[in-house]
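Up next, chain A:
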Amino acid sequence: MRTASTKLLCSAAALCLLAGAATPLSAKEILILSEDVPAGLDYDGPSAAIPASQQGMVTLLEPLVGYAASSTNDTGVTVPDFNKFEGRLAESWSFDAATLTWTFKLRQGVKGCDGATFNADDVIYTFQRAKSVSGAAPIGWFLSNVGSIKGFGPEVFGGDAAAKDIGDAVTKIDDYTVQIKQGEPNALFLPVLTIFGLLIFDKETMEAHKTDADPWSHDYVNNTNAPGFGAYCLNSWTKNEEISYSANPDYFAGKPDVDTVTVKRVPQSSNRAVVLQTGEAQVATGLTPREFDSLRSAAGLKVGSVAGNENTFLHMNFKVKPFDNPLVRQAISHAIPFDQIIANGYFGQAKQWQGMVPSSYPGYKASANYTYDPAKAKELLAQAGYPDGKGLEAFADSFRLSYVSEKESTLGPIVNIINTALQAVGIPSTLDPIPQTQYGDRQLVKRDLPFAINDQEKPIGVDAGYAIQLFFVTGDKGGLNNMVNYSNPTEVDDAWAKARVEPDTAKRDAATAAIQDVLARDVVWLPIVEYKTQWAHTDKLSGLRWYPDNSLRYYDLKLAE
Partner candidate 1 sequence: MLLKYVLRRLSIGLVQLLGLTISVFFLIRLLPADPVSRLVGMNASKEAYAQAQAQLGLDRPVLTQLSIYLGFQPDVSPGLLQGSLGVSWVTGSQVTAEIASYLPVTLELVTLSFLFAFAVAVPVGMLSALRPGGRADKGVFLYSLFAGSQPEFWWGLLFVYVFFFKLGIAPAPLGRLSPMTTPPPPMTGFILIDTLLAGQPKKFFEAAHHLMLPVLNLTFVLSGPIIKMVRQNMLRALQSDFVLYANSIGLPRKVVARYALRAAMAPSMTLIGILYGFMLSGAVLVETVFSLGGIGQYAVRSVLAFDYPAIQGVVLIITAISLVVYLLLDLIHAAIDPRIAY
Partner candidate 2 sequence: MAEPILKVRNLAVGYPTPAGMLQPVKGVSFDIDAREVVGLVGDAGSGKSTTALALLGLARAPGKIMGGSVKFDGRNLLTLPDEDIRAIRGRDIGIIVQNPRAALNPMLKVGRQIGNAYAAHNGGSASDARAQAIEMLRMVGINDPERRVDTFAHELSGGMAQRALIAMALSSRPRLLIADEPTSGLDVTIQAQFLDQMWQTVQMTGSAILLVTQELGVIANYCDRVLVLHEGRIVEDAPVRQFFAAPRHPYSQDVLRLYREKGSDYPAQVASGAPVLMQAKGLTKNFPIRHSSKVVHAVDQVALTIRKGEAVGLVGESGSGKTTVGRCLVRLVDPTDGTILFGGTDLSRLSNAAMRGYRSRVQIVFQDPFDSVNPRWTIAQILDEPLRLHSTDDAAARRKRAAEVLALVNLPEALLDRKPKGLGAGALQRINIARALILRPDFMVLDEPTSVLAPRARNALIALLARLQAELGISFLFISHDLTTVRFLCQRVAVMYLGQIVEEGSVEQVFSAPQHPYSRALLSAHLFPDPTHRRVDHPEAAALQGEIPSPIDLPKGCYLASRCGFANDACRSTPQVLTQQDGRAVRCHRVVAGEI
């Protein structure tokens, strides 16, 4: 199958001819083809939820801490060591368990793109801005809340202005020392600092662009630039078309190898694949598994892939009949042809997912080992009172399998395979592609999505416990993203409440493992596959590194002559 598609791709006379003719570039410059370019650079702004926008933020701004690098796999992609943190803008830090206070020693001599120097004031400014919840989608506040930073509770949204003041939660000891207090013991503090929602702004430039109506310069950051201390500075930016960065010579870890990075929006994945082959571009992201598979063996190209935190699961809403019946949920778990999906849907670039949290996360337990067994599925359906699916027609609407219509080219084959498999066991399923906005609204806000395929849930906090709280704790007890309306007060809610503040990691891991077994038993999610996060790029490029938000950090990249 592999050779046929390569011949097929290369038979395009135009392509093979051009591939070799790319002229070497004097100043090191790379062009990245992406599905979209940042629609805004403010992580508290309207486009914070869009992955392409997050890529822009992590390029221009720098976090306090990050994960240390671990091993590099055979495709040349380095993965992080989730148990080992390394300082970025922070040089070192210490934690006093008694007073729940973190003290950070900040790096000195760090300059931003506008020449402004980095010091404690910038850190204070960043957290004060987050607490002001003045943006359209206050992600900064949310992460601080998850990390239990003192004072970052829901009361911030009330009318009382004082609640928005940073108070003594984040205090400046001297120009290069900052202290952050937690409200309660919480192991997620350091992980949240690595996330794009708490990147440090450059106070001087930000305050230069504030206005009376917009004191926190949301408009400036959303439409013009995100001033900070990142590895790259902004050259030019045309929304919906193109954004280009140039290396920041004063970056604290030294000047990045690649001088200019340009990202261009090329909507259709097949077009990106074609242009990459012509040599006009150096990196193409977000291709379909088939395209990655055929580019893997093309001349002058390599495909870096890593089993990151991207996964696909089937979501069945507990509040919608017949999914409240555990037998029906177990029957469906045996009706999914995992191998056919991996082979025809992902072209082998995935493995069956047998857990409820990403397998690469600390605290993961392989608790959901469902097997494809149509006979067992039919038997379970019969036990549930629907022999050969008779009686299920009444729930035809519940069996509308929803998925994001914009992802038709990748999810199309998968939902079709599942649709056929479900009908084979008597389940009256139909397909229902809905726009991203409507999908997000019904999944997160209204939580009325009965039956859906979801491949875009990447828990930000790299920790099994965090994922459990976000997705599986009862809605009003902190389960912000409990899209399936699952509620298990004793075995999950209470167990997690204890584990959350458990300082001893061994005890914490045992508790989260037990919870994962319960989730698997109730088939809260039906995990299908963990598919690889991939980038197709010229073989002259190396140094790719994977981060939990799946955005590349351009300063990792090395371009050979």
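The definition used in the following text is that contacts are C-beta pairs under 8 Å (C-beta built on N, C-alpha and C of every residue); 3 or more make two chains touch, one makes a residue touch a chain; residues count from 1.
A quick word on the picks: all candidates are chains of the complex that A comes from, given by their letters.
Predicted model only: the values in this text are computed from it and were never measured.
Q: Check 1 or 2 against chain A and report the one that touches it in the complex.
A: 1
Q: Quick check: in the complex, which residue numbers of chain A touch candidate 1?
A: Going through chain A, the ones touching candidate 1 are 12-14, 17, 31, 33, 39-40, 45-49, 133, 136-139, 142, 154, 157, 219, 222-223, 239-241, 264, 266-268, 271, 274-275, 278, 280-281, 405-406, 435-438, 440-442, 444-446, 460, 480-481.
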